[in-house]
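Right after this comes chain A.
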Amino acid sequence: MTTEAVLVVAAALFGIGVYGALSQQSFVMLMMGIELLINGAILALVVLWARAAGGSPQGQMLGVVFMTVMAVEMALGFALITGVYRVRRADITEKLRRLKG
Partner candidate 1 sequence: MRPYVGAEVALLATAAALVAGVYLVAVLDRFAAALVAGAVGSWRRLLVVPLAAAAALLVQQRRTTERPDGAGWAVAPALFFGLAAFALALVPLGPDLVIADPSTGFVAFSAAIAFVMIAVFLHGWSPNSPFALHGAYRYGAAALSFQIPFLLAMLATALPAESLSIVDIVRAQEPAWNVLRQPLGLPLYLVVGVGVSFWGPLNLSDASDVAGGTSVEDSGVARLLWTIARSAMLVAVAAMGAAGFLGGWWGPILPGPAWMIAKTGAVLLAILAAGHLLARVRIATFVLVAWAVLIPLALLNVFVSGAILL
Partner candidate 2 sequence: MIAGPLVDATFWVFALGSIVAGYRVFRTDSMVRAAFYLLASFAGVGGIVVLLGAEFLGMVLILMMAGEMLIMAIVMVMFMMNPAGLNPMVMVHQNRRAAVAGIVAFVALAAVGLLGNFPARPVPDPSTATAELGTELLGDSMLVFQSAGVALLSTMIGAVVIAGRKGRFGVAEEDSIEPSLQPDEEPGR
(Lines give C-alpha, C1' and ligand atoms only; values in the text may rest on other atoms or scores of the structure.)
Protein backbone atom coordinates (compact mmCIF):
# COMPACT_ATOMS: atom_id res chain seq x y z
CA MET A 1 0.00 0.00 0.00
CA THR A 2 2.43 2.63 -1.21
CA THR A 3 1.43 6.26 -1.48
CA GLU A 4 1.76 6.07 -5.27
CA ALA A 5 -0.53 3.05 -5.54
CA VAL A 6 -3.28 4.75 -3.55
CA LEU A 7 -2.90 7.92 -5.60
CA VAL A 8 -3.29 5.93 -8.82
CA VAL A 9 -6.45 4.31 -7.44
CA ALA A 10 -7.75 7.76 -6.53
CA ALA A 11 -6.92 9.00 -10.04
CA ALA A 12 -8.80 6.05 -11.56
CA LEU A 13 -11.90 6.81 -9.50
CA PHE A 14 -11.64 10.47 -10.46
CA GLY A 15 -11.31 9.58 -14.14
CA ILE A 16 -14.36 7.33 -14.05
CA GLY A 17 -16.22 10.11 -12.29
CA VAL A 18 -15.27 12.63 -14.98
CA TYR A 19 -16.51 10.23 -17.66
CA GLY A 20 -19.78 9.67 -15.83
CA ALA A 21 -20.44 13.32 -15.09
CA LEU A 22 -19.85 14.28 -18.74
CA SER A 23 -21.53 11.38 -20.51
CA GLN A 24 -24.70 10.58 -18.59
CA GLN A 25 -28.03 12.05 -19.61
CA SER A 26 -30.03 11.13 -16.58
CA PHE A 27 -29.68 13.59 -13.70
CA VAL A 28 -29.23 10.90 -11.09
CA MET A 29 -26.52 9.13 -13.05
CA LEU A 30 -24.81 12.46 -13.57
CA MET A 31 -24.78 12.99 -9.81
CA MET A 32 -23.28 9.54 -9.38
CA GLY A 33 -20.41 10.64 -11.60
CA ILE A 34 -19.85 13.75 -9.50
CA GLU A 35 -19.84 11.63 -6.38
CA LEU A 36 -17.25 9.22 -7.73
CA LEU A 37 -15.16 12.26 -8.54
CA ILE A 38 -15.36 13.57 -4.96
CA ASN A 39 -14.70 10.03 -3.76
CA GLY A 40 -11.39 9.97 -5.59
CA ALA A 41 -10.52 13.39 -4.21
CA ILE A 42 -11.19 12.24 -0.63
CA LEU A 43 -9.00 9.18 -1.13
CA ALA A 44 -6.11 11.29 -2.45
CA LEU A 45 -6.53 13.72 0.42
CA VAL A 46 -6.47 11.00 3.07
CA VAL A 47 -3.41 9.24 1.66
CA LEU A 48 -1.48 12.49 1.55
CA TRP A 49 -2.62 13.22 5.12
CA ALA A 50 -1.49 9.78 6.25
CA ARG A 51 1.83 9.64 4.40
CA ALA A 52 3.06 13.15 3.65
CA ALA A 53 1.54 15.61 6.09
CA GLY A 54 2.96 14.20 9.31
CA GLY A 55 -0.48 13.51 10.75
CA SER A 56 -1.56 17.11 11.03
CA PRO A 57 -5.20 17.14 12.17
CA GLN A 58 -6.01 19.90 9.67
CA GLY A 59 -5.76 17.23 6.96
CA GLN A 60 -8.62 15.28 8.52
CA MET A 61 -10.45 18.56 8.97
CA LEU A 62 -10.25 19.11 5.22
CA GLY A 63 -11.74 15.64 4.82
CA VAL A 64 -14.69 16.70 6.94
CA VAL A 65 -15.10 19.77 4.70
CA PHE A 66 -15.07 17.49 1.62
CA MET A 67 -17.83 15.41 3.13
CA THR A 68 -19.84 18.53 3.83
CA VAL A 69 -19.43 19.49 0.19
CA MET A 70 -20.65 16.03 -0.79
CA ALA A 71 -23.70 16.28 1.47
CA VAL A 72 -24.56 19.73 0.11
CA GLU A 73 -24.16 18.46 -3.45
CA MET A 74 -26.51 15.55 -2.84
CA ALA A 75 -29.16 17.48 -0.98
CA LEU A 76 -29.33 20.32 -3.48
CA GLY A 77 -29.07 17.91 -6.39
CA PHE A 78 -32.06 15.88 -5.27
CA ALA A 79 -34.02 19.06 -4.52
CA LEU A 80 -33.28 20.44 -7.99
CA ILE A 81 -34.27 17.15 -9.63
CA THR A 82 -37.59 17.30 -7.81
CA GLY A 83 -38.13 20.96 -8.66
CA VAL A 84 -37.19 20.60 -12.33
CA TYR A 85 -39.39 17.56 -12.73
CA ARG A 86 -42.38 19.43 -11.32
CA VAL A 87 -41.98 22.42 -13.58
CA ARG A 88 -40.62 20.90 -16.79
CA ARG A 89 -41.34 17.17 -16.53
CA ALA A 90 -37.64 16.76 -17.32
CA ASP A 91 -35.58 13.79 -16.16
CA ILE A 92 -32.63 14.02 -18.55
CA THR A 93 -30.31 16.88 -19.40
CA GLU A 94 -31.51 17.10 -23.04
CA LYS A 95 -34.91 18.27 -21.86
CA LEU A 96 -33.36 21.33 -20.25
CA ARG A 97 -32.08 23.28 -23.24
CA ARG A 98 -33.38 26.50 -21.77
CA LEU A 99 -32.25 27.19 -18.24
CA LYS A 100 -34.13 30.48 -17.76
CA GLY A 101 -37.19 30.55 -15.52
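Basis for inclusion: all candidates are chains of the complex that A comes from, given by their letters.
Here, a residue touches a chain if its C-beta (ideal position, glycine included) is under 8 Å from a C-beta of that chain, and two chains touch if they have at least 3 such contacts; residues count from 1.
What you see is a predicted model, and the numbers here were worked out from it, not measured in a lab.
**Q** Touching chain A in this complex is which of the candidates 1 or 2?
**A** The single touching candidate among 1 or 2 is 2.
**Q** Spell out the residues on chain A that touch candidate 2 in their complex, using ranges where they run on.
**A** These residues of chain A touch candidate 2: 1, 3-20, 22-29, 31-33, 35-36, 39-40, 42-44, 46-55, 57-58, 60-61, 63-65, 67-68, 70-72, 74-76, 78-83, 85-95, 97-98, 101.
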